[in-house]
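Notes follow the structure.
For this view, one protein chain was removed and the others were kept in their places.
Per-chain numbering from 1; labels A and B assigned in written order.
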Amino acid sequence: MSEHRWGMAIDLDRCTGCQACVAACHAENNLQVSDPASAAKGRAVHWIRVDRYYEGEFPDVRVKYRPVLCQQCDDAPCEPVCPVYATYHNDEGLNVQVYNRCVGTRYCGNNCPYSVRFFNWFDPVWAEPLQLQHNPDVSIREGGVMEKCTFCVQRISRAKDDAKSEGRPLKDGDVQTACVQSCPAEAMVFGDLNDPESKVSQWAKSGRSTQLLEELGTKPKVFYLERAR
Amino acid sequence: MSLYLTGVFSYKDAAIQAVKDLKAAGYGPEDVIVFSDEPVEFPRGVLDRPSHMSLAAVSGAITFLVLCVSFVYFTQYNYRLATGGMPIFSFWPTSVIFYEMTMLGAILSTFGWFIWESGLLRRDKSVPVPAIEPEVICLRVRYSPEQYETAATILEKAGAYSVARLEKAA
Partner (left out) sequence: MALAPIPYHQVRDDLWRPLAGASKRYTLTLALLSAVALWGLIAWGYQIHVGIGVAGIRRPVFWGFYLVDFVFWIGISHAGTLISAILRLTDADWRKPVTRAAEAITVFALMIGGMFPLIHLGRVWVFYWLFPYPNSRLLWPNFRSPLMWDVTAISTYLTGSMIFLYLPLIPDVAQLAERTTGWRLRLYKLLSLGWSGSDREWHALERAMRLMAGIILAVAVSVHSIVAWDFAMAIAPLWHSTIFAPYFVVGAIFSGLAGLIVALNIIRRTMHLEAYLTPHHFKNLAKLLLLMSLLWLYFTFAEHLTVWYGNEPKEMNIFGARMRGRFSPEFWVMVFVNFVVPFVLLGIRRLRSITTATIASVGVLIGMWLERYLIIVPTLSMPRLPAAWGRYSPSWVEISITVATFAAMAMLYLIFAKLFPIVSVWEFEPHAQEEE
């Protein structure tokens, strides 16, 4: 039983679909930039994406936005199918992707019901001067390797290191993933599910808390708050 | 000092008779070898060669099974990595691998035992081998010098159309 169990809660009734989280994730995690041709070919990479669903006919149309990112499932279907243990569950509840170990069978991508896994089809290239913007805390993935949202594990590590060197425990709000930090509607919270006082634990316990594709039994750790329909 | 002679038969029954007569005359199964260019079925009791191939196959299979289970158990506990909520030693998924390795053990031990039991690779090069003529059965009899007449007579009486001493080819 580890000290921390990272989770996220997203309030869908606050989400405006602005995609600031998507942009922030790109900047933080050195995501490759796709041109229109490769995007059309299904090669664009967005570790967090905002799914847009339209309900009804004009003028009674409702739009629903749902940011979808790796759910860090406790019973992740992507983990047991990797033949080389390039993805496994660490003891802080994260589904970690080990870039160095991935041989590129892409079975994990097929088995993820949320389609949150992305593959590096080529070695990534950034047009000048975008490569200067890279985050030094995050490795560049080479071609042939799978990647996905890591819950900004580099930020988690940094916060833990800072807290340790200052000799204090981590408190709620110390770790902010890039998407959570950038949401202008404050629709997302991130924190330790093991801490009952943390915001994420409280949101997760709320009456509006649901999970995506819950019936599959993947035990995701992203909670979506939405009005009961 | 071992000498060899051959009797060539056109008909299987004649060959069977010859083998029986040779056995009655005291020649053992090591002394009488039948050569042919296709397998010849002798009835039971004529020239039985006991075989342990099934036992070898089963033993090989079990050995590989035990080795495989131990290996998987060892490696999965050696570097523990949790995947998808499955146990560290996941018996049922890995049982597929156990099955395959069991079969591989059976395959390899069958083949290995075949090489051994047939005597292929450990053939004594000094022993002469008759050239196989198609559609005939050739009996090679090992005899000691004084037994030549007996052996040759038995073969002729049984119906061999050619009885000759067998020399090692130069």
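Quick note on the criterion: a contact is a pair of C-beta atoms (placed from the backbone, for glycine too) under 8 Å apart; a residue touches a chain by one contact, two chains touch by 3 or more.
Model, not experiment: these values are computed from the prediction.
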item: Selected from A:T105, A:Q181 or A:Q211 as touching the chain missing from the view; value: A:T105
item: Option from B:L22, B:L47, B:L65 or B:I154 whose C-beta touches the chain left out; value: B:L47
item: In chain B, positions touching the absent partner; value: 9-13, 15, 33-40, 42, 47, 49, 51, 53-54, 57, 71-72, 75-76, 78-79, 81, 83, 86, 90, 93-94, 96-97, 99-101, 103-104, 106-108, 110-111, 113-115, 117-121, 123, 129, 131-132, 134-137
item: Hidden partner interface residues of chain A, rising order; value: 41-43, 49, 51-53, 68, 77, 80-85, 101-107, 109-111, 113-115, 117-123, 142-146, 213, 216
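As a convention for this text, only the chains that are shown with their structure count from here on.
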item: Chain centre separation (chain A, chain B; CA means) in Å; value: 64
item: Touching residues on chain B, where the partner in the complex is chain A; value: 81-86, 90, 93
item: Partner chain B, residues of chain A touching it in the complex; value: 74-80, 82, 85, 87-91, 219
